[in-house]
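For this depiction, one protein chain was excluded, whereas all remaining protein chains were kept in their positions.
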Amino acid sequence: MSELKSLADYPQSMQDEVSKVRQIVADLHAELPRYELVVWTAGNVSQRVRHPEITDGSADLFVIKPSGVAYDELTAQSMVVCTLDGKLLDGTRAPSSDTAAHAYTYEHMPEVGGVVHTHSTYATAWAARGEEIPCVLTMMADEFGGPIPVGPFAIIGDDSIGRGIVSTLSESRSPAVLMRNHGPFTIGKDAKASVKAAVMCEEVARTVHISRQLGDPAAIDQQHIDSLYERYKNVYGQ
Amino acid sequence: MSELKSLADYPQSMQDEVSKVRQIVADLHAELPRYELVVWTAGNVSQRVRHPEITDGSADLFVIKPSGVAYDELTAQSMVVCTLDGKLLDGTRAPSSDTAAHAYTYEHMPEVGGVVHTHSTYATAWAARGEEIPCVLTMMADEFGGPIPVGPFAIIGDDSIGRGIVSTLSESRSPAVLMRNHGPFTIGKDAKASVKAAVMCEEVARTVHISRQLGDPAAIDQQHIDSLYERYKNVYGQ
Amino acid sequence: MSELKSLADYPQSMQDEVSKVRQIVADLHAELPRYELVVWTAGNVSQRVRHPEITDGSADLFVIKPSGVAYDELTAQSMVVCTLDGKLLDGTRAPSSDTAAHAYTYEHMPEVGGVVHTHSTYATAWAARGEEIPCVLTMMADEFGGPIPVGPFAIIGDDSIGRGIVSTLSESRSPAVLMRNHGPFTIGKDAKASVKAAVMCEEVARTVHISRQLGDPAAIDQQHIDSLYERYKNVYGQ
Partner (left out) sequence: MSELKSLADYPQSMQDEVSKVRQIVADLHAELPRYELVVWTAGNVSQRVRHPEITDGSADLFVIKPSGVAYDELTAQSMVVCTLDGKLLDGTRAPSSDTAAHAYTYEHMPEVGGVVHTHSTYATAWAARGEEIPCVLTMMADEFGGPIPVGPFAIIGDDSIGRGIVSTLSESRSPAVLMRNHGPFTIGKDAKASVKAAVMCEEVARTVHISRQLGDPAAIDQQHIDSLYERYKNVYGQ
């Protein structure tokens, strides 16, 4: 990537795509406070932009939120563009402090096109106990295909958060991982799919929590979980 | 119904009614996120349209939400029209994946004019434990005439959800059933009444849950439940 | 009151006051869904209108919400006017089904100028257990001067709800009573004060509930409760 020093060094079609994705990512950030997944400036959404010619992913980019900016003030232009080693390529602001975790995920999971991180209340409450969310709801079988797993304790500063996300999600059908004492990260084919996973993760975290407060929710047989998961992936939607 | 291949084969008065009901059903969908009963594209509302001449119900239709469409994007025209065996008759989109359950309910409960399905949090939490909601609130005696019952575990793919709804509600005064590990289905004389039942179902599920967290709510005598239920059906409202 | 058959038989100044109060009561209803104290058509606010000459209260009136009307559709003109024996004097709609309870309260508590009834979640949860809310918050000492008491189980149909409200509140500093298995009724010098009491009742019901979930909140000494209550009545506000 040595010759790709600025966004202008990328193909025009990719620059055009970056512009579109900046708008998409800026707009999707509004879903986070709308679904009460974040307060103040917490939380971030990113989306990958694939290089049209270098298809091994090494020249892909991603668009992410700047650090510590209020949700009301986010615009397409304020979004920043990073390379997959987490370096700022384009933008006037410092990228989100979770940029390294997003970058590591894109670099090591080539099928992932979007990543979301929040501290949504119920998912984070499970994460603080280090307890996976059991699959006791049909909507959870649909969306997650089983339990939502817990990732390791890791702190900002190196690639330990990214490694925790990738190692946990690589062994699970779930697009969501609860990072210990921290909060959920979710992935998807694009930013919108990862936002949906973040919304559904909090929804099932809350519903299973509340069910457990007064007793034990009934388990769903694995064969039914498998059947629901397959149907949902193949039949649901338009 | 063999000659009724498209909406144009139905009487004009029924086609006009379908147009009106498309608007009603589209508008009522807005109540679901407003009362926080659904997230993302979950949940659905339908309303029956009765054939003006074939009064045994065999030629009735119902209007329902398309599958996997965002609440903000629902319009009257995007609503789809189905026959009581759950087949799409009119509309440009695939019907809700819960269409078979709605269809079975209309087919086997001729007095039902509206059906609603949600995954509302507290009702679904009771459903995950497979526990009926006891009648400990006067508003619950008013609206439900007793406990809100639990239906069987059933998964999408055949008519087992529909059979579970009909068999459970046929033996209860309640217009709501908590389908195990799944969520509530509610019925009413029309879509609006079934939306009201969905709102009240979540309201009493939440209030009784919270009351139970710190002890045992007091039971209401059956004679008082009966008295409240009768009065509410006959006196309340305009 | 035999000659006072219609609103036109009352002094002009009182008819003018009724018009103003219709607007006040209609507007205050909007606070109930805003503070999430009600769903659908539940809940009601009323305000007394005093007769300018007959000062024993026997000719007072009150303005209240019509029965079963959606909050979005409430207007000043749709509010109904009743005598203190709970009969409709003016208005085109049936009065709230809780009218008898409001009427009884006005008749037997001459200092009361406003009454509110809701099924707000946390207050109703305490009511379903028949448990008073202990005074463990300084804001509760301020507003309620002690615990929020529980009233008897009573059902609609005679004056038993009204008697329960009056007998309980007559022996308490609290402007709120939790009617068993039913929900809170609050009083105030006018409708606005009783709406404030309904908002604060739910606020303290929720906060004390949540505090109790993980242990025992500390009691406040009676002398401090007395001191806070006196200061708040005499110093707070403009």
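To keep things simple, chains are lettered A, B and C as they appear, and every chain counts its residues starting from 1.
As a convention for this text, contacts are C-beta pairs under 8 Å (C-beta built on N, C-alpha and C of every residue); 3 or more make two chains touch, one makes a residue touch a chain.
Nothing here was measured: the structure is a model prediction, and the numbers come from that model.
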Which displayed chains the unshown chain touches: A, C
Given A:I54, A:A125 or A:A218, the one touching the chain that is not displayed: A:A125
Touching residues (missing chain, whole complex) on chain C: 35, 136-139, 196, 199-200, 203, 206-208, 210-211, 213-218, 220, 224, 227-228, 231, 235-238
In chain A, positions touching the absent partner: 39-42, 66-69, 93-94, 97, 119, 121-122, 124-126, 128-131, 153, 155-157, 180-183, 209, 212-213
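Methods note: only the chains that are shown with their structure count from here on.
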Distance from chain C to chain A - Cα centre to Cα centre, in angstrom: 48
Chain centre separation in whole Å, for chain C relative to chain B (CA means): 34
Per-residue overlap in chain B, given as positions that touch at least 2 other chains: 213
